[in-house]
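Missing here: one protein chain of the complex. Every other protein chain is in place.
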Amino acid sequence: MTSPSNAQLREILVDMVMARTQSGRLWNLQRQGQVGTVAPIDGHEATIVAAVHALETEHDWVAPQYREPLALRRYGPEILERFMLYSLGHPAGGHIPEPIRVLPNQISLGTQIPHAVGIAWGMTLRSEPGVALVFFGDGSSSEGDFYEAGNLAGVLNAPVVMLCVNNQWAISTPVHQQTAAESFAAKAAGFGIPGIKVDGNDAAAVYDAVDEARSRALAGKGPTLVEAVIYRLGAHTTADDPTRYVPPEDLEAARRNDPILRLRSQLEELGLWDDDAQAATEAEAMDLLDKALDAAKAMPLSPDAVLDHCFSADTQRLERQRADLLEAGQREDR
Amino acid sequence: MTSPSNAQLREILVDMVMARTQSGRLWNLQRQGQVGTVAPIDGHEATIVAAVHALETEHDWVAPQYREPLALRRYGPEILERFMLYSLGHPAGGHIPEPIRVLPNQISLGTQIPHAVGIAWGMTLRSEPGVALVFFGDGSSSEGDFYEAGNLAGVLNAPVVMLCVNNQWAISTPVHQQTAAESFAAKAAGFGIPGIKVDGNDAAAVYDAVDEARSRALAGKGPTLVEAVIYRLGAHTTADDPTRYVPPEDLEAARRNDPILRLRSQLEELGLWDDDAQAATEAEAMDLLDKALDAAKAMPLSPDAVLDHCFSADTQRLERQRADLLEAGQREDR
Amino acid sequence: MENPLEDVATSDLTMLQAINETLHAEMARDDRVVVLGEDVARNGGVFRATEGLFEKFGEQRVVDTPISEAVIAGATVGLAIAGLVPVAEIQFLGFSYQAMHQLAGQVARLRYRTQGRFDPSITIRAPFGGGVRTPELHSDSLEAQFANMAGLKIAMPATAADAKGLLAASIREPDPVLFLEPLRGYRGIRGDVPDGEHLVPLGVARTAREGDDIVIIAWSYQVELACRAADTLRSEGLSVRVLDLRTIVPLDIEAIATAVSHCGRAVVVQESCETGGFASEVIATISDECFWDLEAPVARVSGYDVPYPVGMLEDHYVPDEARIIAAVRHTLELA
Partner (left out) sequence: MENPLEDVATSDLTMLQAINETLHAEMARDDRVVVLGEDVARNGGVFRATEGLFEKFGEQRVVDTPISEAVIAGATVGLAIAGLVPVAEIQFLGFSYQAMHQLAGQVARLRYRTQGRFDPSITIRAPFGGGVRTPELHSDSLEAQFANMAGLKIAMPATAADAKGLLAASIREPDPVLFLEPLRGYRGIRGDVPDGEHLVPLGVARTAREGDDIVIIAWSYQVELACRAADTLRSEGLSVRVLDLRTIVPLDIEAIATAVSHCGRAVVVQESCETGGFASEVIATISDECFWDLEAPVARVSGYDVPYPVGMLEDHYVPDEARIIAAVRHTLELA
């Protein structure tokens, strides 16, 4: 097991600050009607960024839920570019280009966990030296897919890291109504695999846990379930009003434990971060986001793109529908 | 916790012997083409019978998988009568009459577990003093329904007893390919409920475990997962050829541990059982089965019964279909 | 059975308000009614359909479940067996796929399997339908798939009054009902809703517009679009009838036959993809019942045969007034 170096921790903080800055900007853009629903990242940065920094991007796959994209910068600038397309509702937002080993957002909760197990299994069949890391929420852990996938991963000894991002809430449902289990890590016993619970606001701890899980997986020792305990600092999404259900005192306490403040002060003490670094990173984040958004807005889209990529080639029915659709367009143009 | 008295153990043995005898007879009847697929009970008798003897039939519900019916005699002779109808493929086989608190067989693996949780939950809402006992196999435990139901039961603290009948096989799949978990009882940790592993060939141990789980549930302490470890002594069903996959030496060892032999010798030592008792019980079992089968065969059935009980009353479409069906019947009669 | 709205006191409500009020009324009326689902209690549902129920009826009868659609549906079976009247919410119809084995295999078959021993008095509510730029699987129209699962009734109201009348009837119905609520209708459809008791029987279609030249057959939000199209065409002198199916199971075959026989021409509108959509069933039914009265083929206006698309493509996918009008004109022009 290797702990992250200070240089790595600094890279992690950069990505964390970028993610939070961009998430806040997107929130505002949503309010202005410029992008679709946004799921803010506040509070999740250390867990997602540090986990991904423990991976080898060339070999390791990431299967996100939906809150992660802004924190997956390490996999390349294309992630942000595609996420802006996604946020606009452009179909190309789902196409993360080769050879980037990141799946697009998953809306159907828990369904990406079997995919990750399948990828991990497939990599062993092809003797590829990688793992699949799958993110899912405390809420998603209640879906049958989580359990079926964890159980299969255990039986197959698949090189998968199952990372439960326990932000204490699933929309309005608190963890104690999600499960009576002692922890989400405790669910690993049902799969016969190790379960580790870490402080998800501690970037180094998350890095270590994922790094260890990854090493185990690569050594042929199978899957690990990691629970990262954090707190959702924002709303569930732009469509949600958390004041209806989040106790203000809990939120206050959680804010004092903000993962960014924590890593910042640690790096500030080491002289690796300061207000200028913060401001510069925020400015760059805004700039990157605006550029990506502009590029996304400039991406062309023809109406009949709605019919593309359903199948590898149009069926007779799709040919007829394409003709219909183009005709309807012409009617409107008239 | 109350252990079963000797008198109770004797009643349990009677039901066990009846079940095995009738199961063997049904197997032969299937071979003669008289009844449909049969799932033999051999090896499961102690677990099922003893579990049911720990219940109060007036209040407690039983949700079986499909191997149990012959061992549910304690709930009344109607169970056998209906099971004969079921074995013939008569629709009335699914109708276990009021007020018997037993659900019909469930073919879709694991789906009865959520039902049992719903029943248990419903009983608490209605302040009824009962529990729901649900049987399911080691194989069925891999379905999402098992986990989702167990997790919900934990959250709701529902008075349900989840009894995993671990007979080591799911058709041809051995338990180590079903899960890497240390045991099926270990899966209880994922639900935050107690998990107990018992020797399912030991009727008293099963009785005690279910009795304890039931008491806990009635005391408002919530669900329990009980794993009863046994061995499937017969084929999966009449459609299966276990010689393709069951190691003969394992089967031999399991036969030496036959739950009926075990309880018999215990009761024989106490002077409560002998060859005559055995022969008389077997004879009665055969007699009951034959009578129930004859009654089932005499049960009338009209062709358009196929349309009954889909809805509480025929829809316009069903009215048309009923007319069609009767017309088709008339064509054939001509 | 249906109250003519003229004779009763009414309130102007959105469809969402009508649903919420009906849930309140039915829970007050029958204490066996329990509401369960994701975020239905303290949060009052992500669309506020269950708002206030938790405060009024308490945590025993209004229950937030874990995110487990299969066990939400599966538990309703057990609750019904135990004598309760469950009203479950699937947060979006697209996530009923997670519960399909319980819905199709269990909820729909409890009565048949037990030959009437148990009444599956189960209502499953779910929002669905497009036009509001939701993420994937939130908009999908899956009614045709459910219609092929014998044993389920399927209510798809198009007005606020019907939302009340059909929901009350669904909850009181001894058969399981899938009650589908159009997302665009929650706030986008409003109208007079009878105060007090109001029941609309399942299986009785409604004539939303009178007309003689052609009939548009629709259900749920598409009735709204069909009415707009009919009104537009009326101003051009065309007499367009609109038939609102209200429930697709039971299907009011007689109402369809009467309308189509009268008009001789028909258009069916649905939001689902074309292949295997419920419009096909309507067309097959028309062919069975009144082929000889048809003066032209029945047109279908549908989504296309692709998954429900992302936001920027939605408007090219979802049938709109223009496409309906084009189909009506086309059908009227045919020899």
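Think of it as A, B and C in the order they're written, each chain with its own count starting at 1.
By definition in this document, a contact is a pair of C-beta atoms (placed from the backbone, for glycine too) under 8 Å apart; a residue touches a chain by one contact, two chains touch by 3 or more.
Please read all numbers here as calculations on a predicted model, not as lab measurements.
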Among shown chains, those touching the left-out chain: A, B, C
Of the listed residues A:R10, A:H115, A:R262 or A:K291, which contacts the missing chain in the full complex? A:H115
For the full complex, which residue in C:F47, C:Y221 or C:F278 touches the chain that was left out? C:F278
Interface residues of subunit B toward the undisplayed chain are 36-37, 66, 86, 88-91, 93-94, 105, 107-110, 139-140, 142-145, 170-173, 177-179, 239-240, 244-245, 301, 303-307, 310, 315, 317-318, 321, 325, 328-329, 331-332
Against the hidden chain, subunit A presents residues 61, 91-92, 94-98, 103-104, 108, 111, 113-123, 125-126, 128, 132, 144-145, 148-149, 151-152, 155-156, 308-312, 315-317, 320
Sites on subunit C contacted by the missing partner chain, in the whole complex: 94-95, 97-98, 100-101, 104-105, 108-109, 112-113, 136-137, 142, 144-145, 147-151, 249, 251, 272-273, 275-281, 283-285, 287-288, 291-292, 294, 296-298, 300, 304-307
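To be clear about the criterion, only the chains that are shown with their structure count from here on.
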Between A-C and B-C, name the chain pair that shares the greater number of C-beta pairs in contact. B-C
Taking the mean of the C-alpha atoms as each chain's centre, how many Å separate subunit B from subunit C? 39
Subunit B: which residues touch two or more other chains? 144-145, 148, 151, 155
Which residue numbers or ranges of subunit C touch two or more of the other chains? 66, 68, 70
